[in-house]
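Okay, structure first, notes after.
Only one protein chain is missing; all other protein chains are in place.
Our next item is subunit A:
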Amino acid sequence: MTWAAVLALAAGTYLVRLAGILLRDKVTLPARLARLTDLGATALLVALVATAALTEAGGFAGWARPAGVLVGGVAAWLKVPFVLVVVLAAGTTAGLRALGVA
């Protein structure tokens, strides 16, 4: 790792972030497009949940992690408080790993 690499990654990432936020202002989005950008954020977040829950380095993440996410998801669906959802998900996965489940 070099300073040039860190600064390039930092500047690029920041510009990507800022571009979206400022673009939103420059163009007055018609209602239909505004709805699509909102649904797009949902699509990205659900895709992140799915890939983070199930995959690791392009392959299957093993059973312990999706099991924890599933427990957390069910808890959230049952309107369990957010903090507890996070703890239940992590606890399930940690417990399963302690028992030897990958």
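Convention: a residue touches a chain if its C-beta (ideal position, glycine included) is under 8 Å from a C-beta of that chain, and two chains touch if they have at least 3 such contacts; residues count from 1.
As a working rule, contacts and distances are computed from a predicted model.
Missing from the rendering is one chain, named in UniProt as "Branched-chain amino acid ABC transporter permease" (options: "Acyl carrier protein", "TIGR02186 family protein", "Branched-chain amino acid ABC transporter permease" or "Stage V sporulation protein AE").
Listed by residue number, the positions of subunit A touching the unshown chain are 1-10, 12-14, 16-25, 31-32, 35-55, 58-59, 61, 64-69, 71-73, 75-77, 82-83, 85-95, 97-98.
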